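Please read through the structure below; I'll follow up with questions.
Missing here: one protein chain of the complex. Every other protein chain is in place.
Chains here go by letter, A, B and C, matching the order in which they are written, and residues are numbered from 1 within each.
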Amino acid sequence: MEQTIAPSEMLLHLGPQHAIQPGPYLLDLKLRGETVVDAELEMGYIHKGIEKILENKTYFQGITITDRICYLAALTNNEVFCNCVEKLVGIEPPQRAQYIRVIMEELSRIQSHLLGIGEFSTDLGFVTMFLYMIREREEVLSLIDMVTGSRITHSYLRFGGVREDLPEDFAERAMSVLNEIKKKLDEHEDLYNTDKIYLQRTVGVGVLTAKIASDLGVSGPPLRAAGVAFDIRKNEPYLVYNDLDFKVCTEKEGDIFARIKVRLDEIRESIYIIEQAFDQIPQGPLFPVGTPYGRRTPVMRVPAGEVFCRVEDPRGEMGMYMISDGSDKPYRVKIRGPVFPTMQALPPLIKGTYVADVAAIAASMDGCTSEADR
Amino acid sequence: MMSIVEFLFNPWVRGILGLALIGIIFFSAVITVWLERKFGADIQSRIGPNRVGGRFGLLQLIADAIKLFTKEDLIPAKADKLLFVMAPIVILGSAFMMIVAIPFGAIVIGDNSYPIAATEFDISVLYLEAVSALSVLGIFMAAYGSNNKYSMLAAFRNIARMIGYEVPLGISIIGIAVMVQSLNIVEIAQAQSPLWFIFVQPIGFAVFFISILADMGRLPFDQNEAEEELVAGWGTEYTGMRWGLGLFAEYIHMILGSCLMVLLYFGGWNLPKFITDIYVIGMFAPIYWFIAKVVVVVMTIIMIRWALPRFRIDQVVDLGWKVLFPLSVLNLLWAVALGLFFGA
Amino acid sequence: MTGVIDSYIPVAIFFIVALITPPVMMFIVHQLSPRSKAERKLTTYECGSVPIGEARIQFNVEYYLYAIAFVLFDVEVLFLYPWAMVYINHGITAIATVEMFLFIVVVLMGYLYLWKKEALKWVK
Partner (left out) sequence: MVGILEFIVFVLISILTIGFSILVVTARDIVRAALSLVATLVSVAGVYVLLNAQFIGIVQILVYVGGIGVLILFAVMLTTQELKGDSDVE
């Protein structure tokens, strides 16, 4: 952005510490009256050096670190890391472990989307919806807590399996919670679809076209809301997603309304996936039989090689590139997170809109700064 | 007996006694802050303030007051100190000046009813409208004084909203005045004793309600304090009590707006004669009746706040000019027709 | 002690009280609140960044036409107030009503003209 400011223009910083943000980033706006003339995004305020830390920890210790990439998607981040290591080692988790992973990751997706929609609602001044969403998210977190023992950073996945088996009556309890959420979700969606003010604020605002989205590498709900049916679970299935029936939720418009709609639909799809997974889940071991991998794998050496894995994060395509030199620590880890490209779509989107829309658009992208900065 | 009444009607005595109303309204503003939190919490299925103690977290009020009084008072280095200091005075002054003209119920003795108001004059409705518009200037002063970009944006939004809603508000009030042929708020309230004006002029009420919500800056219309983009609006640079004064002014505006609504559309304090004839209880019954109505209106406003998302500023102004203005003119014609039919 | 002006005495009293209250409050606050000196504390808040440029800019009021229209209509509305007081029971009902009807029609024509000319648009 040009630093020269006309006398009638105002250079406004939104951030690094601002209410619209899930984490610190800087959005410089050049305003003419209420209109955003130009925008610039600056990131990196909470760079934690996770890639570098991963290179200095043993593989096993790395699992805990990957929890910290994004506090809303700890399970999928575990998944991509474990996937890489499993591919390098050449093992595959047994069926039961895979189903458990699917269940847990879909639960994680549900809670992440609920929070995303809720946070977006606050940015429209709709605080009540945020609290409703949080209330339902708490239930889902409790479910995850029942299995993993923690609410945010689970460290639940292990190479070749999962740490704990599901509790005995987990399926019934989970389904009762999820059915309740499904019912409430219908109510909420009804509200979203009929509220005149909400529609005025969201329909046709912040349109992300498929072209811009794919040019910038945006993935996840923002991309699907633009009409591109891209979902790693379908396009490049991992775990047992091949055996499960679900559809990729897409919308055509690409505006804020569509993005929220996609998230709401995806929550329903996730519930459907979990339902099937509970039906199909077989009995069996949690770790591949006859291998040394289990709950505790103190020191393991991974054969030299390189691998790229990707999974579908709640926010889009989460990829990890890993090089192993045969030692007990990865030689190089590169994370391709979904949020960084998503955030890059912000400046072109908010150019020409009003200041009030900036908050709505930024929140509808559901960025997680923690993950973008890593 | 008459001498006491005469004494009480001496304007000096009335004015000084009326100052008690400021205290009462200030206190009810504090209560409203609490009510907003607690009722909001109920709507959102959570508990609300409960940590400080007291039944229903009532001690939270005292804690808040202590906090406001003991916070350091900062004036930013880049501020225009005079405007910065004057702004809360103007904002609060606008609220105080409104209190003068609003009757808060009445005491009925025999056939006479004595409205509880600091004063009573012929054009009090117009006066209220004029004085409440002053707070916009106060907010502009605060914004310009604090030299903060968010505040400036907020102040301009505030002005834009005011120019969008002042005209429909005025026309809907004329709709009332046409029926009563008076701008005296006491007479308007008393004219509704058989039939509330909300039933006579539903369109006018809708216009008035939306306009006064916008005037108060309550949620679908609180663009000037949209914390998601403008942090804290005009009050971004204000700390402690200086900000608190503005906050109280806002809540006082809300209460007074509700009072105005009750007086103009919900029949004021009027009760059937057989109730006011009951000795002592009947004397004060209109006050309770009035307060009950005001509480209902305030609760409704709070509920609306928690139930709706926020408009964007251009949509707000559009609503005012393109929907409410024609509606208010329509209502005026309807009111004139009614006035001619019944008045002539 | 009679006269319309007397009913404004309480207004004057309230006006003085409104002027006095905030300074008194601030005086109490100054007695109670802590004082500490730090330069950075007095800088302008802008989400933790150093502000670039002034806030007091030549603000682009895109909607100034609204403001002009507002002044016009505000004054026109004011003409209606005295009329509303007297149009009945003063022997001028018929002519007053017709005249006011004409007035409102003229005002509405102006309003429609504004709308047609797209003056009632936020950004042109």
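Criterion: a residue touches a chain if its C-beta (ideal position, glycine included) is under 8 Å from a C-beta of that chain, and two chains touch if they have at least 3 such contacts.
From a predicted model like this one, the values you see are computed outputs, not experimental measurements.
Every shown chain touched by the omitted chain in the complete complex is listed here: B, C. Considering the whole complex, the residue from B:Leu8, B:Ile66, B:Ile109 or B:Ala130 that touches the absent chain is B:Ala130. Within the set B:Ile22, B:Val100, B:Ala117 or B:Met141, the residue that contacts the chain not displayed is B:Met141. In the full complex, subunit B contacts the hidden chain through residues 77-78, 80-83, 121-123, 126-127, 129-131, 133-134, 136-137, 140-141, 144, 156, 159, 162-163, 166. Residues 1, 3-5, 8, 12, 56, 58-61, 64, 67-68, 70-71, 74-75, 78, 81-82 are the ones on subunit C that touch the missing chain.
Everything that follows uses one rule, which is that only the chains that are shown with their structure count from here on.
Geometrically, the chain at the heart of the complex, using CA-atom means, is B. Per-chain Cα centroids separate subunit B from subunit C by 15 Å. Rounded to a whole number, the gap between the C-alpha centres of subunit A and subunit B is 45 angstrom.
Per-chain Cα centroids separate subunit A from subunit C by 48 Å.
Contact of a single residue of subunit C with at least two other chains is seen at positions 46-47, 51, 55, 57, 59, 61, 122-123. With touch defined as above, residues shared between interfaces to two or more other chains in subunit A number as follows: 10, 12, 14, 18, 33-34.
Residues of subunit C touching subunit B in their complex: 1, 4, 6-15, 17-19, 21-23, 25-26, 28-30, 32-36, 39, 41-47, 51, 54-57, 59, 61, 63, 66-67, 69-70, 73-74, 77-78, 80-81, 84-89, 93, 97, 100, 104, 107-108, 111, 115, 120, 122-123.
On the subunit B side of its complex with subunit C, the touching residues are 10-12, 14-16, 18-19, 22, 68-78, 88-89, 92-93, 96-97, 99-101, 118-123, 126, 144, 146-152, 156, 159-160, 163-164, 166-167, 170-171, 174, 177-178, 181-183, 231, 236-237, 240-242, 245, 313-314, 317-318, 321-322, 325-326, 329, 332-333, 336, 339-340, 343-344.
Of all residues in subunit A, only 10, 12, 14, 18-20, 31, 33-34, 121-128, 131-132, 135, 195, 197-198, 200-201, 354-359, 363 touch subunit B in the complex they form.
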